[in-house]
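Below you will find the structure I want to go over with you.
Every protein chain except one is present and positioned as in the full complex.
On to chain A.
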């Protein structure tokens, strides 16, 4: 499971970085989205991978934390997902405005002259 997850994060981040460096705005936004998926999975993995364990602990008495999943990274990843989703949507609007104003989807607002 660890290997699958780390490979998944690696592939997402690698393709995200490559796409984010491309000259078309569509590629950049897809790249940023992939990057944020990779980062979100990474945050989730920082709580250690456990299966079949709940993150919510019962109230009162002694609780053995080994039998529960760490709730903090789950809370963090939830926040991160919301924020990255919102900022990506905002970026999308700016990209569309740029397309409308400049008439091209190049990130610099003009095609390379050569």
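Operating definition for what follows: a contact is a pair of C-beta atoms (placed from the backbone, for glycine too) under 8 Å apart; a residue touches a chain by one contact, two chains touch by 3 or more; residues count from 1.
Following the convention adopted for this analysis, contacts and distances are computed from a predicted model.
Asks: Going by UniProt, what is the name of the one chain that was not included in the view, given "Glycine cleavage system transcriptional repressor", "LLM class flavin-dependent oxidoreductase", "Multisubunit potassium/proton antiporter, PhaD subunit" or "Sulfate adenylyltransferase subunit 2"?
Replies: In UniProt, the chain excluded from the picture bears the name "Multisubunit potassium/proton antiporter, PhaD subunit".
Asks: In the complete complex, the non-displayed chain touches which residues of chain A?
Replies: Counting only chain A, the missing chain is touched by 20, 25, 28, 32, 35-36, 39-40, 42-43, 45-48, 72-73, 76, 79-80, 83-84, 86-88, 90-91, 94-95, 97-98, 101-102, 107-109.
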